[in-house]
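The complex is shown incomplete by one protein chain, all other protein chains being positioned as in the whole.
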Amino acid sequence: MTEYPPISEQLSADDLESARTEGRRKMDWADQHMPIMNALRDSFEADQVLEGERIAMAMHVEAKTAILVEVLADAGAEVAVTGCNPLSTHDDVSAALDTHERITSYAKRGVDDEEYYDAIHATLGLEPTITVDDGMDLVAAVHEDYPELIDGIVGGAEETTTGVHRLRAMDDDGALEYPVFAVNDTPMKRLFDNIHGTGESSLASIAMTTNLSWAGKNVVVAGFGYCGKGVARKASGQNANVIVTEVEPRRALEAHMEGYDVLPMAEAAEIGDVFITTTGNRDVIVEEHFEGMKDGVLLANAGHFDIEIDLEALVDLAVDTYEARDGVEAYELEDGRRLNVIAEGRLVNLAAPISLGHPVEVMDQSFGVQAACVREMVENGDEYGPGVHEVPDELDKEIAEIKLEAEGVEFDALTDTQREYMGSWDHGT
Amino acid sequence: MTEYPPISEQLSADDLESARTEGRRKMDWADQHMPIMNALRDSFEADQVLEGERIAMAMHVEAKTAILVEVLADAGAEVAVTGCNPLSTHDDVSAALDTHERITSYAKRGVDDEEYYDAIHATLGLEPTITVDDGMDLVAAVHEDYPELIDGIVGGAEETTTGVHRLRAMDDDGALEYPVFAVNDTPMKRLFDNIHGTGESSLASIAMTTNLSWAGKNVVVAGFGYCGKGVARKASGQNANVIVTEVEPRRALEAHMEGYDVLPMAEAAEIGDVFITTTGNRDVIVEEHFEGMKDGVLLANAGHFDIEIDLEALVDLAVDTYEARDGVEAYELEDGRRLNVIAEGRLVNLAAPISLGHPVEVMDQSFGVQAACVREMVENGDEYGPGVHEVPDELDKEIAEIKLEAEGVEFDALTDTQREYMGSWDHGT
Amino acid sequence: MTEYPPISEQLSADDLESARTEGRRKMDWADQHMPIMNALRDSFEADQVLEGERIAMAMHVEAKTAILVEVLADAGAEVAVTGCNPLSTHDDVSAALDTHERITSYAKRGVDDEEYYDAIHATLGLEPTITVDDGMDLVAAVHEDYPELIDGIVGGAEETTTGVHRLRAMDDDGALEYPVFAVNDTPMKRLFDNIHGTGESSLASIAMTTNLSWAGKNVVVAGFGYCGKGVARKASGQNANVIVTEVEPRRALEAHMEGYDVLPMAEAAEIGDVFITTTGNRDVIVEEHFEGMKDGVLLANAGHFDIEIDLEALVDLAVDTYEARDGVEAYELEDGRRLNVIAEGRLVNLAAPISLGHPVEVMDQSFGVQAACVREMVENGDEYGPGVHEVPDELDKEIAEIKLEAEGVEFDALTDTQREYMGSWDHGT
Partner (left out) sequence: MTEYPPISEQLSADDLESARTEGRRKMDWADQHMPIMNALRDSFEADQVLEGERIAMAMHVEAKTAILVEVLADAGAEVAVTGCNPLSTHDDVSAALDTHERITSYAKRGVDDEEYYDAIHATLGLEPTITVDDGMDLVAAVHEDYPELIDGIVGGAEETTTGVHRLRAMDDDGALEYPVFAVNDTPMKRLFDNIHGTGESSLASIAMTTNLSWAGKNVVVAGFGYCGKGVARKASGQNANVIVTEVEPRRALEAHMEGYDVLPMAEAAEIGDVFITTTGNRDVIVEEHFEGMKDGVLLANAGHFDIEIDLEALVDLAVDTYEARDGVEAYELEDGRRLNVIAEGRLVNLAAPISLGHPVEVMDQSFGVQAACVREMVENGDEYGPGVHEVPDELDKEIAEIKLEAEGVEFDALTDTQREYMGSWDHGT
């Protein structure tokens, strides 16, 4: 295993002290608005449900994720955590986490590629029984570099669409050797995290990074999956004129039937004011598109990887590039048009200078499912064979009930007559 | 088999003549706005893809469904059709259909229970090879009364949520003896038919039956499945204040997160101005709810069966009942409050006096899937064992593509690089 | 004065009897949902506030307007009423009104131009002290044909945008010789009647006349005044893709900033699926536009007069015309394209076969203001000189308060400190 220092050894003593205080303050704020995690912490801690477990985590290390890390540690587990994106780590939160007696945090913002993977490997030094991923880095590292760990791992959980997509491909190849919950695929995750979380936070980040408005703008949303739907709906809710691009006919039709314009990117490129990619695929906006764009457009990515906007092609096209504003790189074309790329085409709600990741409450729900999945792996992991598994319906439902109770929302229960009716088929018109 | 006369023998010669003309005119209008059915008719007819098949159908017999019936007959099949709801048949359309050389229509509006089932049974006199249901009446009749037909049936298709629900229960009991496509469960059906179709047409029917407005009204939507979502969204789009009731915590939470009020029906009952049930379950609005309602409320049902509003209890509560308006029965309570029930609590967008069923284009999509399912059963029926089957993804996608092409909507295709990327998992951050 | 018979002398005895019953039933339904008119009736009747007045009215004679007519008569006035559009009269309501001891109704559906004006003149036989108009017909007739009546008239009220527009032009020419309240210009009227009333009822009428859907449709709204805003907003709320045409730059910009597409009609004509005119001006859709339209489009008018769609030009262009559906005339062009005109281009929410005019509650508010205006003319008419007058703010506010109380909506009152603050200017940052 790589020798890689935890955050506490990477910061100076002074920086560390203030980072811990500031990180704690951020976590306290998140904690105040995470009723699900609070409820789970109470029950997990009381029963020490993860006692004896060792958990490796590669996540966006900021205040909200930190609460998940803490809840798992408070439940009795030892945890080693690092980032899943070089730009998304908050060092102060990383430092605050590292003070917990059962948590070691290796996450640091701005590390290079080598350091990034060293930190990933360092978490595996814990010889984990559980892996918790946001982009499949840990599962990949275990299978490629540390196959000897597989036997000791009861299971894993994966947060993102992209990660799950890659895990399924791996599973189809018969290459995935332990069970992993596709947290991404739960109704909870998709609806709240992708639609509300990605939608709201991406738009707020772009607005606050650029000081520009949505009203009357042509906003091109590439992809009409859950993230794309969220971005489209929230942009429309700010009075933007939304244009959707898609490759799947039913999604294209769905967008059309919701009243959005649906166009091929080549046509959308010429009328868009803002472009937001959410496809999870590569090369969504490429040279031919850049060539047709208007002066002053904004380009941002809300998909996991920074591969959707072909920045290499843009660099080649540009005669000049400069920082137009914090987090905004302007690419000036030969004829004077300026294309403004936000946060280097990385996940905009995490990587932009004014960005905070998903809203607290949304992550509360998502992490609630994560925590319940980890508990499930520990309690019933042997019931799941190697491969990608859907989150059991009951776990997902449990979290919804906890949330509704916390929000004071009451709802109906089926009566016996109704339950019986739902199960019968032998009654007439 | 029952001797039951087709519509042409139930109407007087004069009525029949004018009914046929009027029915044809209605069908021509529908046909003008059904580009998918037009495209399918062209290809089905050219290839006579259903030559030699015998199809029994129990559907809402009105102009749009009639186009499906015709397309199947034009494709070479013999068809016997009847209604799936005593109040939804348009006699003129039924008469016009019956003029087709390969179609016999038994559907007639206002038949009593006995006649209704006689007509169902009459269609089975055709000894069908295919059944097409909207509420499972044919499948039920075949299994209960004519089991000898089962061997000759290659398969069926079921249109509604409720029907599919009952078929699955039957399937779970091991009682379903031939394959049936759950047309209801396709993305196409759910999104367009349930959300847009049920949503728009239910609200328009209620508005035009009552001459009342949505703006500022408290509209209580019981159930947040696809139909409920549609009704809620469209009502909200008319500036109603929407209140959702649910029994499933995740749906309740989803409604809450979309910004709707979520309440138990007992509380919603006291503030609602309009109540629309969409649950597919029974006894959704019952005595205790009636007791708390305001004077002048409207009660309507958008679910398949007329079991959601407990009218028997309402009759018992009322001191007087009278027709307040065509299609509106007023139940006057002891203290003078009037509760207005629309269309006797039957499916409001079909049974109200001013109602036309789903919009043409929505049914075009839904029936496109139906037609493709019938073709699939004929071509590949032996690949499907007894039981409920999901519509193959490719059929559903085919219909979406036909529709987009007809609407002139272009969309992108995956490039080879993108396709490869989607299938790979071995690339890093 | 013209001798013109009231409705009771135009119907046969049998028809009259059943018409009166049916008209009364329609009025009872409206009355049940008009809390403002109920409250005003109580106070007006108790005080006989219109005792001795004679009121001539030219209005759309249907159930809701009938309640206004009744309330004025119950307040002690004698009333003569006729229609303001040959197609909008409900004969049964007209007959029911005519049974009131102080009401004479001349309104009859389907009269020709000569009869229409004869009826207008007949109401003036009452030698009115008040005129109540919906389109300025009475004011015009008085000034052009019966100037001798002017001295006896204390004032008038005008309901529509178009009527007010014409009255102001007349006023500017110095030709208006008695005071008229511009009921149309009140916040109440514009917001509720135009936006919610016209918006909701126009769309519901079109949907129920055609059985077509809004989702995914390109809906071209001509004009972005209050009616246009209402149609645009409600269509958008049904998932249509709304395109606005305008001639005023600020309205065009407002529509653009709300996220709508703004186009010249010549471009909109080529992509629209449904066209709804709301401008109050003539020749909004003309020959050059018809020529570019797609097959199967719908053309409807929501403005007061049937001058917005140039039907003469369309007749000239068409090689065939036929009734495609009740209330829908198809114009077939040389190349086979069919343009479908709804309700002959007349006010669609009144003239379509399936249409009910504005929703009851909306008219309740609008007529509340009308009734308060009539009372104001009687009580303080001498304070207003000849010309167009805005409705005094206090009347408008009174109606809002009555409505909120009826709906059970509570709101805050200014505290003394706040009231003082609002009136002061001498405090700092």
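By letter and in written order, the chains are A, B and C; residue numbering begins at 1 in each of them.
We take it that contacts are C-beta pairs under 8 Å (C-beta built on N, C-alpha and C of every residue); 3 or more make two chains touch, one makes a residue touch a chain.
Predicted model only: the values in this text are computed from it and were never measured.
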item	value
Residue, one of C:Gln10, C:Thr65, C:Asn85 or C:Thr104, that touches the chain absent here	C:Asn85
Chain not shown: contacting residue from B:Ala107, B:Met257 or B:Val274	B:Met257
Residues in chain C touching the chain absent from view	84-86, 113, 116, 135-137, 140, 165-167, 169-170, 173, 187-188, 191-192, 196, 245-250, 252-254, 256-257, 262-265, 267, 281-283, 305, 307, 396-397, 400-401, 403-404, 407, 409-415, 417-418, 421-426, 428-429
Interface with the unshown chain - residue positions in chain B	215-216, 236, 239-242, 256-261
For chain A, residues in touch with the removed chain	25-26, 28-30, 32-33, 63-64, 192, 196-197, 200-201, 203-205, 207-208, 210-216, 234, 236-239, 296, 324-325, 328, 338, 354, 356-357, 359-362, 407
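The criterion applied here is as follows: only the chains that are shown with their structure count from here on.
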item	value
Intercentroid distance (Cα basis), chain C paired with chain B, Å	36
Where chain A and chain B are represented by their mean Cα positions, the distance between them in whole Å	39
Chain A and chain C: spacing of chain centres that average the CA atoms, whole Å	53
Residues of chain C engaged with two or more neighbouring chains	215-216, 236, 239
